[in-house]
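Every protein chain except one is present and positioned as in the full complex.
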Amino acid sequence: MEDNKAGHIGRVLHNATGLECTVTQDAYGMFCLELPVNQIYATLLALYRDPELGFNFLTDLCGMHDPDLPGKEFCVVYHVQSMTRRERLRIKAYASQDQPEFPSVTGIYATANWMERETYDFYGIRFLGHPDLRRILNMDEMVDFPMRKEFPLEDPLREDKADYQFGR
Amino acid sequence: MMQQAKTLTNRAKLMPRKPLTFSERIYLPAIFKGMGITLSHLFRKKATISYPDKVRPMSKVFRGLHVLKRDERGAERCTACGLCALACPAEAITMTAAERKPHEKQLYREEKYAAVYEINMLRCIFCGLCEEACPKAAIFLQNDVMAPPSFEREDFIYGKDRLVEPFQKN
Amino acid sequence: MSELTFKIIFIVAVFGISLFVAMYTTYAERKLAAFLQDRLGPNRAGPFGILQPLADGVKLFFKEEFIPRVSDRLLFIAGPAIFMCTALMTSAVIPFAPDLEINGTTYAMQAADLNVGILYLFGVVSLGVYGILVGGWASNNKFSLLGAIRAASQNISYELAMGLSIVSLVMVSSSLSLRDIVDQQSGWAWNILYQPLGFLIFIVCAFAETNRAPFDLPECETELIGGYHTEFSSMKLGLYLFAEYIHVFISSAVLASLYFGGYQFPFVSDLDPGPVKTLLGGLVMFAKTGFFIFLFIWIRWTLPRFRYDQLMNLGWKVLIPLAVLNVLITALFILF
Amino acid sequence: MSAMKTNQEFLAELPRLARPEIPYTTLNLGPTHPATHGIFQNVLQMDGERIVHGEQTIGYIHRAFEKIAERRPFYQITPLTDRLNYCSAPINNMGWHLTVEKLLGIKTPKRVDYMRVMVMELARIADHIICNSILGVDTGALTGFTYVYQWREFIYEIYEEICGARLTTNMGRIGGFERDFNEIVFEKTRKFLREFPAVWQEFEDLLLRNRIFMDRTMETGAITAERALNYGMTGPNLRACGVDYDLRVHEPYCSYEDFDFQIPIGTTGDTYDRFVIRNEEIRQSLSIVRQALDRIESMENVFHADEEHYYLPPKQEVYRNMEALIYHFKIIMGEIDPPVGNVYHAVEGANGELGFYLVSDGGRTPFRLHFRRPCFIYYQAFPEMVRGQLLSDAIVVMSSLNVIAGELDA
Partner (left out) sequence: MGSEIKMSNAPEGLAGQGFFATTLDAAVGLARKNSLWPLPFATSCCGIEFMSTMSAHYDLARFGSERLSFTPRQADLLMVMGTIAKKMGPVLRQVYEQMAEPKWVLAVGACASSGGIFDTYSVLQGIDRIIPVDVYVPGCPPRPEQIIEGVMRIQELVGKESVRRRNSEEYRKLMESYYVK
């Protein structure tokens, strides 16, 4: 039954977009979908428009950085939700270090605006078509993208902590 | 979409919006009612606890200022294992361990002890994780003492002189 | 004692009393606010904190005078000065107590018994808004400017209704002199009994004129930070704050005189003129004023404030028609 | 007199008014404006007192939570979550614990669930008290705030008995609580349930049907359900628009399915509705606390899951038992070997869906932890909500949205 649900979502998406969509369900009951970058917009639009599935609520959008995955260093995770069916769907898409570009979904969800700005701010992932892609949380003068794994957490100017303790 | 949304659950309780009645439209009854409420408080017992003179009772488990405990013989319990420093999310604890000399046996309970033990009270967030992490029941957050404010930043590095509880002769 | 000497002494005394009352109104405000809110209020400066206003005064006096570079220097200084002056000037026509008769000489307990006292009052009070306007404008700060504009429009709007409510009062008492009006209300014959609606309109307008909650839009801490006095520090701020309390005091005194018989009280009115009557009359007057000051404070700490457009609506669409209606009703009564 | 126009009339006229030769006034609301509780900036373009356009700048207290979370073991993230929405810290704590427990596959006993429910609902009450009474303060009525705030203090007292802190509680552990509730907790909660409703009623009497307050709040900052959903609004702000989306019912976590309560919804989504919804939610929460309290007291004293790998052994065991000591060290060092996986778990925070997206690579710290902060998401809608309204409206809308800076900026 559960598998059917996942399969059903995949079929609906396939019918709407004509693209290959394999929806799976993970151990925690969440539907998961992995997409190439160029299919994100079409898929999210299809999800948004489909009245039966009702995945019309973008719960969350966040970036991820994993330097150990060559070619797939950057990931953007979308959580969409269907309030009527009480289901959630996680969509992941990967991009490489050289070209961290994703389509912006602000045209579908107004809420994506700040989330995408935040992701840009943290990872330097560019969202093409975003109306106003600026830093949001950090200072405009900042040049680095702080959530990338290589960026140090600590403030280099601190003076009241000892780094030698326990390998820090 | 709203139609869909309205039937999400069967537990919805619509909060109706009543139009203003005439007596509400003319402001005054509500104003007098409000004034009545505030006036009644004029004669009520005041809730204020005049702090420096009276202290509000605190709970038994309140997490206040740290203390380094001694055991029943008066020896310091801390064995400088470093778990507290590790558990500290604010990284406020630093320590240097030292070997106990034979003649110091009554001073320190274990063979290893903290020669330097410092807590930066300005960093500390009083979360109590150090107390929880301590396997020797050495560090303890007192329930009746709060870290006092001070003028200088240096005053807040609490060394062993201020952390270890005073030696009491039984 | 010549008339003139007495007048000078009296005027100085009235100023002194106004200042003193205003000073302690700030204390009362803080203390009462605290009590209404289940708190204790200032109690460290002197016994029960009674030296609190003094401490505030001294502190403000010794604080740095600050004139922003972008402000209009002259107007920046003129603003608080105008506001304070006009606030103090209003007390001239208020009869504080019955006449004092010593050795056949009559001393009027009023700085100036103008036969157009009410008009004077209005004139001076409307000048007061210039203090706010000038100060707010000179600050060259948008919040101040908004506050100043609000103050100007609010005061003009509410003065109309206030004037109209006074018109019906004047119709009843057929005099423009405050003294005559007070003298007519001997015993229980207070004007509130004849002009309840007029009183209501007047008191609402008085709140608006003094910029007190629920009409404290020019100041409006949560919206405009400090409104017109955002940029003022030190004693200039002190003057603004102080003048506001003098306004409260004078408004209360005017309210007491116009509608609550001023120094008239059933038993006091029947006394023979003399020091006792003057003294008791004065006390009665101050008790009534004190009650209104309390009312001012009490309402401030109870009600939410209006919004700008609602305030205007209330003034123009409710109070003015009501005041006109009140005039008509009064006229009909007098006619028949 | 432009103040007399309705918002619609004003907005209809805007294109005509917008002539380049007459620039709008730019009013800078924040970052230290008294009405921006916490810190954010609204740059408003004003036509007189009308707001033509608004734009927010945020990030003034950006503290890099997500970055810190990547460097801390799971249990040390609890104090971080405290500081997200500090008005209702325990909800954040519990939400985080529930997320980790979901990842680790820990089943908590019913009693722990109920204890959590009780604490979370108290936290919700505390948060709504702040929001609604501050709305009162922002409209100018300060006094009601001090009346209800005394009861928020009382909730602090209950927290203090449970965990030893007032505001940033660091309450609970992965798998349960650090200690059982003592008698005083139950006693105080009973007292709260007994006496608080009357105080709240008094507060409502001061404002709810007072025309000044109603005029200030009605039809200000209204948003349709459709726009609200598009903006990702959740919680009371969404429910005020008439959508009965409540995670406690929708995806029951922590045994919320055992409790009987209702979801208040509004009609227009304006400030007054948000006020009313929060008032009613306080009542519903009180009822939940009552139900939870009754159940807890009749149950056997368990206050944590029996998971020796994840929950610290009792101190007495640590002193005596070698095995316990090893577990103790392992847990404190963070070596709890979590499974590899992605978990998204959301709880109904006081302001809406508070989600935790946790990616674990099996290490001692999360590989990635993303907080879905409701404030951050719905505050985007603010310019749209205040467009065409007055400056005073912007203030009340801001405070009725209950934007908590800690949550906004993370």
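For reference, chains read A, B, C and D in written order, and residue numbers begin at 1 within each chain.
Everything below uses one rule, namely that contacts are C-beta pairs under 8 Å (C-beta built on N, C-alpha and C of every residue); 3 or more make two chains touch, one makes a residue touch a chain.
The structure presented is a predicted model; accordingly, all values stated were derived computationally and were not measured.
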Using the touch definition given at the top, which of the shown chains does the missing chain touch?
A, B, C, D
Going by the contact rule already stated, which one of D:L44, D:C87, D:I125 or D:A292 would touch the omitted chain in the full complex?
D:C87
Hidden partner chain, touching residue among C:F96, C:Y158 or C:F232
C:F232
Contact with the hidden chain (one of D:K110, D:R166 or D:R190):
D:R166
One chain isn't shown here. Among C:V21, C:A34 or C:I118, which residue touches it?
C:A34
Which positions on chain C touch the chain that was left off?
30, 34, 37-49, 51-52, 54-59, 62-66, 221, 225-226, 229-234, 237
Tell me, which residues in chain D touch the chain that this view leaves out?
31-34, 37-39, 59-64, 67-68, 79-80, 82-83, 86-87, 130, 145-147, 149-150, 152-153, 156, 166-168, 405-406, 409
Sites on chain B contacted by the missing partner chain, in the whole complex:
46-56, 89-91, 120-127, 146-153, 155-156
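Note that in this section only the chains that are shown with their structure count from here on.
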Maximum centroid distance from chain D, chain identifier (CA atoms):
C
Could you put a whole-Å number on the gap between the CA centroids of chain B and chain D?
21
The distance between the C-alpha centres of chain C and chain D, rounded to whole Å, is 45
Going by residue number, chain C touches two or more other chains at 36-39, 301-303
When you check chain B against every other chain, which residues touch at least two of them?
1, 5, 8, 31, 34, 37-38, 41, 47, 86
Could you pull out which chain C residues touch chain B in their complex?
32, 35-40, 43, 298-299, 301-303
Going by the contact rule set out above, which residues of chain B touch chain D in the complex?
1-2, 5-6, 8-9, 11-17, 20, 24-25, 27, 30-31, 33-34, 37-38, 41, 47, 58-63, 83, 86-87, 89, 125-129, 132-133, 135-137, 141, 143
Can you tell me which positions in chain D touch chain B when the two form their complex?
72, 75-76, 78-80, 143, 147, 150, 157, 160-165, 168, 170, 178-179, 182, 184, 202, 205-206, 209-212, 214, 224-226, 229, 242-246, 249-250, 261-268, 272-273, 276-277, 280, 312, 315, 318-319, 325, 328-329, 332-333
